[in-house]
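Structure provided below as structure tokens; questions to follow.
A single protein chain has been removed from this complex, and every other one stays in its place.
Going by the order they are written in, the chains are A and B; count residues from 1 in each one.
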Amino acid sequence: MDLILETKGLTKVYGNGTVANRRVDFGLRPGEILGLVGENGAGKSTLMKVLYGEEAPSAGRILLEGKEASFSSSQDAIAAGIGMVHQHFMLVPSLSLAENLVLGKEPKRKRSRFFDQDEAVRITEELSAKYNLKVHARARVVDVSVSMRQKLEILKVLYRGARIIILDEPTAVLTPQETEELFAELAELRRQGHTVVFISHKLDEVIALCDRVSVMRDGRLIATHEVAEVDSQTLSNEMVGREVRLKLDKTATSAGAAVLVARDLSYVDDFNITMVNHVSLTLRRGEVLGIVGVDGNGQTELVRILTGLERSLSGSLKVGGRELMGAGPGAIRRAGVAHVAEDRMTVGAALGASIQDNLLADRYSEGRFTGRFGFMKTEAMREEARSIVADFDVRCASASQSVASLSGGNMQKVVVGREFTADAEVLVVSQPTRGVDVGAIEFLHRRIIAMRDAGKAVLLVSSDLAEVMSLSDSLVVMSAGRIVAYFEDAAAVSDKELGLYMLGLKRQGEDEIRKVLHED
Amino acid sequence: MKTDTARPRRGIGRTLAMFFTDRDRLEPALVTLLAAVFAVLSGIILIFIVSKSPVLSVKNFLLAPFLRSYNFYYLLIAMVPITFAGLALCIVYQARYLTLIVDSCVYMGAVVATVVGIYLPLPAGIHPAVAMLLSGLAGGLIGLLPAILRIKWRANELVSSLMLNYVFYFLGSCVIIYFLRDRKQSILASLPFLPTFALPKLVPNTQIHAGFIVAAVFVVLVSLLIYRTKWGFEIRLVGANPRFAQYAGLSVSAVVLYAHFISGFIGGVGGAVEMAGLYKAFIWQMDPSYAWDGVIVAMLARRNPKFVPVSAFFLAYLRVGADFMSRRGDVAFEFITMLQGLIILILASDRIVNYFKARRLKAAALRDERAARDAAGQIATQGAAEAGR
Partner (left out) sequence: MIDFIAGVFGSSNYWYIVLRSTAPILLVTLGAVITEQAGITNMALEGSMLWAALVGVLASAATGNVWIGLAGGILASLVVAWTLGFFALKLNANAVLCGVALNLVGTGGTVFVLFSLTGDKGISSSLASKTLPFIKLPYLGEIPWLGKVVSGQNIVVYLAILAVIVVHVILNKLTIGRRIRATGANVEAARSAGIDPDRVKFLALTVSGVLAGLAGCFLSMGYTSNFTSGISAGRGYVANAAQVVAGGTAVGAIFASLIFGITDALATFLQNIGLPPELIQSLPYAVTIIGFIVVTISRDRREAARKRALFASAPAAAPREPVPPTRPGRGAA
């Protein structure tokens, strides 16, 4: 069968050496809905960015209807009939839906520069009726629901003449009812001859909607199946089956007393999505509790609540028996919670400040650094910075150099160095090795285990499944803002099984999940 | 030394790292210097355009402080208020805020000092000190206003400080005219200060007063504050990245507030020092407007209070030169304000200040891109080889 869009040996290597796509032979049949599944970082996004002209391929070819194509910008891709709906909507809230739809390609009154409002509304309503995507053309974007905004995004793409539509995780922001509606609409698009690429983590959705499904893993396109001939178990295995457990010298220890007790935490984001849904857990001394889950299932928000950066709508948070709900990040730090933030560039470090200032940001006011009249003991500070730099092997010329001048791995060592020397009882560690070189990864892993062995309670969140599995003593799986599984012994569970929980295919009973509370 | 051996020393890596970090700091400093030179050169060109006797004018402009000893003393005196304003701006600028409220702080500080100077009989020495303290407090409270407006109502602190400057200027002159005015004088002047209010002269028969020393003390104090105390540490951290500061446990609003208070305090003291050092009564006919000087001094000093005297000297030098030249020739003094604007314009431009850095980054990105392409090519040929097998 002829392919409308295909790639041959497409390879994308980023400037920092990351290989995002490795000889990908991707094919799209005209008039189909193709599911594209894969773990975080499997290369789906990069592949789509290349097809949409946002990234240039490093090697390989793109063929559009059999002819060689090259897009230098997304405008080129749009002109060639390829449209993309991003996860983050590209809309102007203060303009009406009709105005957003035609932005950049506006209808004008005859021989003038006057915007033709009525024509814009007419176009919107006509498209809306044609594809059965119901929107209020005259309403302002700010006043309509997320699902209507998404429909508008799809209409925008159609208005610009797209025949191939790429949807990046479109159901992530939708309720189940809205998801069903979207599927009917996408089926209608297919009926009218459009081709759709549907990126998702939800295998049952893919199976319900798509004609074929391609699986990506580790930058490669692993397999493509007719949906009728495949089950979700197979897909799940293909997606996560590869993970090799990292080798780590880890002695078994038994967990101690509870330090951090979180009960019934909830968080609703700006889109009214419940990101954290009545989550409870207990952290114990000498134990690494790992949280696994597809990115964006509430891990980030949970961490922000636990560290005081966000307020929970309900429940309680106790550290060492003291209630800390609603206390700011400072109070929670003083109660003994250290936090390796997931984003070191914007939150975890002050790039323009020196290494020393970054290392001392949480402890400068302690008596050993601040003396009378607020004067700081510079020698003690320098000594502290030096010792952390040496201890955590931060490769730098001196501690007075700015953090911005460090490599990703060394920057992370600064963050981890500060948090791990904070004398905290609880360590909340989020994405400790994201964007870090191999040597530093091993180093950071050893330090996390060392902290556990020293009797600290560690909460580990990471998108790297292999990392969480090998470092953690116990595991919790989060999906859609809830804890869906708890495994007392992380070594006893397989990655394939975790995959089923992560992807929402399986769920433990309440009794099993409740064990994470350690309330016996 | 023991600590030295504990530091990582890895031959080439260390040397390279040192090299790069130094360049990141050195180059912007160099550009700053060039901007100052460029401004002076533009000034000279301007003089040649408008003056009928350009050579004389340029000579007067550049050499004024060395032509008359009076000019040199005048330069030193002119440095004092510029230094105070520069220090005040350095502090808010360290927290990455830009407010011009220091105008009001200086002005109202002078008004408060006038009240103290006229009505509060105190022994010499203590008298001006008390005035400085009270003026400082008044300045500090005024300095808080734009910060409060920004934190509570997200009002752009620059715009609100400019509005407030008008309000306080009118308010202050109202106080002078209706409560403190000396009706016997034909021009607008307050009642004369008590003799105890005057700051002692440092050099006999000149105007150089002890305020020069007060300013020097404040340079030291503010340098210590910024780089040696925990408050300065907090201000710098908030300026470097407010989200990080919050994450590290600081109360960002509190830091912003006291940074503005201290900044305003310094402005207030500056106003009092001017009154006690230079005048026998309040005779400002208009707002002397030191905020702009503060901005440019803080920018030239690259936020570092230690360099404030240097850039204040530079600015006072230009001032004195322009003043001398304008009185002895046909070039208006105001051209100095143009040059100040020019300097700010250049120093505000990221592309200019970080020109060398951007070029390096671009070259590095190109190198990476080429490496990536090579790597991709290898991957592709590998694939072909595998397929061939």
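The working rule: contacts are C-beta pairs under 8 Å (C-beta built on N, C-alpha and C of every residue); 3 or more make two chains touch, one makes a residue touch a chain.
Being a predicted model, the structure only gives us computed values, none of them experimental.
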**Prompt:** Quick one: which shown chains sit in contact with the chain that's not drawn?
**Reply:** A, B
**Item:** Among A:21, A:58, A:171 or A:195, the residue in touch with the chain that has been omitted
**Value:** A:171
**Item:** Selected residue (touches chain absent from view) among A:33, A:123, A:294 or A:415
**Value:** A:294
**Request:** Decide which residue listed in A:4, A:59 or A:91 touches the omitted chain of the complex.
**Result:** A:91
**Prompt:** Out of B:63, B:171 or B:371, which touches the unshown chain?
**Reply:** B:171
**Request:** May I ask you to list the residues on subunit B that touch the chain which is not drawn?
**Result:** 46, 50, 98, 149, 153-156, 158-160, 162-164, 166-171, 173-174, 177-178, 292, 295, 330-332, 334-345, 348-352
**Item:** For subunit A, the residues touching the chain missing from this view
**Value:** 36, 38, 40, 42, 44-45, 48, 74-75, 78, 87, 90-95, 99-100, 103-106, 108, 113-115, 142-143, 145-146, 168-169, 171-173, 175-177, 179, 199-202, 204-205, 268, 271-274, 277, 293-297, 479-482, 502, 504-505, 507
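Criterion: only the chains that are shown with their structure count from here on.
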**Request:** Just give me the whole-number Å value for how far the CA centre of subunit A lies from that of subunit B.
**Result:** 43
**Parts of subunit B lying in touch with subunit A, wherever the complex brings them together** = 3, 6-8, 10, 13-15, 17-18, 20-21, 24, 224, 228-231, 233-234, 236-237, 240-241, 243-251, 365, 368-369, 371-373, 375-377, 379-380, 383-384
**Prompt:** Which subunit A residues qualify as touching subunit B in the complex?
**Reply:** 9, 11-17, 19, 22-23, 57-60, 307, 309, 328-331, 333-334, 339, 341, 346-353, 357, 360-362, 364-365, 369-370, 373-376, 378, 383, 386-387, 389-390, 393-398, 401-402, 405
